[in-house]
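Let me begin by presenting the structure, written as structure tokens, before commenting on it.
With one protein chain withheld, the remaining protein chains of the complex are depicted in position.
Chains: A, B and C, in written order; residue numbering restarts at 1 for each.
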Amino acid sequence: APSIDIVSRALQTDMVIPNWVTFVDQIRTLFNECKEIREGQVATYIPQLARQSPNLWAVSLCTVDGQRASFGDVKHPFCVQSVSKAFNYAIVASDLGADVVHSYVGQEPSGRLFNEICLDSTNKPHNPMVNSGAIVITSLIKSKTNMADRFDFVLNQYRKIAGNEFIGFNNATFLSERATADRNYALSYFMKENRCFPKETESLTDALDFYFQLCSVEVTCESLAVMASTLANGGVCPITNETCVDPNPCRDVLSLMYSCGMYDASGQFSFNVGLPAKSGVSGAMIVVVPNVMGICLFSPPLDSLGNSCRGVAFCKKLVSTFNFHNYDCLVHNSNIKSDP
Amino acid sequence: APSIDIVSRALQTDMVIPNWVTFVDQIRTLFNECKEIREGQVATYIPQLARQSPNLWAVSLCTVDGQRASFGDVKHPFCVQSVSKAFNYAIVASDLGADVVHSYVGQEPSGRLFNEICLDSTNKPHNPMVNSGAIVITSLIKSKTNMADRFDFVLNQYRKIAGNEFIGFNNATFLSERATADRNYALSYFMKENRCFPKETESLTDALDFYFQLCSVEVTCESLAVMASTLANGGVCPITNETCVDPNPCRDVLSLMYSCGMYDASGQFSFNVGLPAKSGVSGAMIVVVPNVMGICLFSPPLDSLGNSCRGVAFCKKLVSTFNFHNYDCLVHNSNIKSDP
Amino acid sequence: APSIDIVSRALQTDMVIPNWVTFVDQIRTLFNECKEIREGQVATYIPQLARQSPNLWAVSLCTVDGQRASFGDVKHPFCVQSVSKAFNYAIVASDLGADVVHSYVGQEPSGRLFNEICLDSTNKPHNPMVNSGAIVITSLIKSKTNMADRFDFVLNQYRKIAGNEFIGFNNATFLSERATADRNYALSYFMKENRCFPKETESLTDALDFYFQLCSVEVTCESLAVMASTLANGGVCPITNETCVDPNPCRDVLSLMYSCGMYDASGQFSFNVGLPAKSGVSGAMIVVVPNVMGICLFSPPLDSLGNSCRGVAFCKKLVSTFNFHNYDCLVHNSNIKSDP
Partner (left out) sequence: APSIDIVSRALQTDMVIPNWVTFVDQIRTLFNECKEIREGQVATYIPQLARQSPNLWAVSLCTVDGQRASFGDVKHPFCVQSVSKAFNYAIVASDLGADVVHSYVGQEPSGRLFNEICLDSTNKPHNPMVNSGAIVITSLIKSKTNMADRFDFVLNQYRKIAGNEFIGFNNATFLSERATADRNYALSYFMKENRCFPKETESLTDALDFYFQLCSVEVTCESLAVMASTLANGGVCPITNETCVDPNPCRDVLSLMYSCGMYDASGQFSFNVGLPAKSGVSGAMIVVVPNVMGICLFSPPLDSLGNSCRGVAFCKKLVSTFNFHNYDCLVHNSNIKSDP
């Protein structure tokens, strides 16, 4: 709305971050400051996560006009884990429409633990970012075709969203995840009893295998930053200019990431940082500055709520430095923040 | 961030809504469409609310550059009720700083009923928009002075935020509210047991009286729209150009309104409408389009969750018509929405 | 304790109900009165239960000295369903001792629904009468042998407890139960995550199959009354004089039936009736008058909490007629109740 005719011209003629070199210098400073943080514990519930080095640290940015900046271990592959929840939602909502998807899953923060065995007052999972909701979302993806085709479909979508950059698969992680899946089986049987799944879902083992397979997709900090930038850019990949996610699902996934993306710290994160984000147990984290850029952060040590310590710290520094907070005032601001 | 140098110039030289006449025509259409809605029930728990006509319907806008538009019963006085929670928070956070305020109250959506007798895991109220949090917030306002001065202080702040437009007081509403206050007394004693109040709070009767008095402040749709526009404008009243709320508290109250402002429909409202809003049991409602405008809606019939039926319907139409949703993409949008 | 030397002589020389003919006449009257009750719904979640006639009604008694009385459809076979929970607990506590058993399951009424997915504050099921506790109890029975031998072991114990009267197996019920087991699978995976099962439990499918098989054991009202009388008689079957349940487990199962045996009506039932009882979804119900007799009631229509309507009504009439309530005073009583 802010005098969009002017803004649009600006966006078309200028770059979204006019002073790129200065901006990248500031980001490098934040990257180095966060490197000093030694808090948190690497997840240990499966060996594939436990073996990750706590020293890995990577930051990668991709703007909506395709400018890139990367620092640290940005080529190191890691599993997307729960970050997949955001993209799976975007993919299925583009495929089926929000109405169909939200007849199966709500939009509310649950106020409960992310893996708690509970449904909302209409017997649906609270939202697509908690485990129950994410499992149902996964079960909706191309639900009438076979498992191999369903996996291929999602992987292709991930590749499009990532502008054809690195997307792999870590089979050992998948096999470990499915072997420690008691809670997710409990959740799924509870949801089956409450008829939360689409009619086509016959085998919970298949449904959960698919869910764990998508958690075990591998990316690098660089490729995941491109995926985030696609969400920042209304669903159009800035690298390929291809439309991967429809506008409304893209808007909606940002809403859900904003309110529910950081596990049980979501409320605090959206208050303090004011940006849509999604974290995963591997230490991966994406942050979206809508209409500006996607950011990927990767550092395995997690805080007590399951979010990357360095990742969260970086985000706080980011919004202290730049006027990226959702509700920063563009005119009467506090004069301390720079406008990149 | 979006090429702010250009945007800023635009904001300084042009009006934020360039085609004002067209825009006002579109708003008039939405106003008339919503007039047809006959759903909802006027609140009846006190006679002062029960007597409100269900036919009252008013919409008033005020942009950050002071342009105004009003439709319907915009001079009819009504009590702010829970809309006061937003302004009380903004006032006390400007006075004491966010750190002090948030040592008493959290920032998370509670996932519970707005008046449920519960605290968060640190024994604080979940946020300043649920009753428990709002009562504590009120108790923090000029807590060391006498009741008369405290009331005067807030009323003066309200007047500044409203650009000196109509601010009154409905004593009958106050007297009725305090006479039906069992739940709020239960909440307050529960909080007292958990040491939620500042040391200075000696009398719960005084604390709740003050809380109810601020709920009983009277406004009109016009004056409350100016109050909303001050929040849209980073805390600077667009009518007087006076700074009334500090930038950070202004940003923070918008965050809290976004996630917690619409009672137990907050998650759904922020997902569907994507704008910070706060409703009250009188049928009052404010909506903020950050950096653009404040809107006040007034219609007494409420839905089952306590929000004005016409008010909510107006907001949904608003974001279907204009690209005002928080996460509407400015470039790759769906081409259906107009850009006012 | 009440002058037990005298009581003991009485119990050894006289019959526990001296005026048997009068007593049986009174019971017949109660039986006929309850026949008029037409409330309740037959369970329908599996066809084998749905097909039960709502008109079936049977009452059978067996005293601790082996006197018998039977009214109605007392030879009609039905599945024990949840009544098995009481006997399974008694069997495993006799086999392993209370200490081992209660290291896996608590003794408290849960205050929650009988099939709610929750554990107590030490992460154990609340008690052996809720589904979670009963599943764990079943998993403890001869846990190191094969499935066939485990089933045979329990069936043999049931036969001993029933004085070799009718014990059958309804395979169709078993197959239907296991096919509608979502909630119990959810519970079991939740418990597996919380390490509620013994180490030997490798397959939840096996564990639940065994649990459902024991629910599908068939009895008649007559044979189940003998089973109840064994519990009334300190674990010694009054028909065979064989010790089937050890004294402490027998005492303990009565405690648990008293506090937790009637699903979510347990508190009200123990208050009003004051006798240990256990009901099942087939319409089966046992009631124990300790040191006096076991009673079996059978009538398929259930009240909203899952207990047989006629069964509960019969029990209320029983304690209004006789001084059988746990806390009826033997000397200063209300003079209205007869002393059989």
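FYI, contacts are C-beta pairs under 8 Å (C-beta built on N, C-alpha and C of every residue); 3 or more make two chains touch, one makes a residue touch a chain.
On a predicted model such as this, the values are computed, not experimentally measured, just so you know.
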| item | value |
| --- | --- |
| Chain not shown, its touching partners among those shown | B, C |
| Residue in contact with the excluded chain [from C:S70, C:S84, C:S176 or C:N233] | C:N233 |
| Per the touch definition above, residue among C:A162, C:L256 or C:V312 touching the missing chain | C:L256 |
| Residue, one of C:G106, C:P125, C:G163 or C:P300, that touches the chain absent here | C:G106 |
| Options C:F31, C:Y211 or C:F324, residue touching the unrepresented chain | C:F324 |
| Hidden partner chain, residues of chain C it touches | 1-12, 14, 16-18, 64, 106-112, 126-127, 233-236, 243, 247-248, 250-252, 254-256, 258-259, 266-268, 270-272, 274, 276, 289-292, 322-334, 339-340 |
| Interface residues of chain B (partner: the chain not displayed) | 117, 182-183, 185-190, 192-193 |
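Note that only the chains that are shown with their structure count from here on.
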| item | value |
| --- | --- |
| Chain-level touch network, classified as line, ring, star, complete or other | line |
| Chain whose Cα mean lies nearest the overall Cα mean | A |
| Centroid spacing, where centroids are CA-atom means, of chain A and chain C in whole angstrom | 52 |
| Distance from the mean Cα position of chain B to that of chain A, given in whole angstrom | 31 |
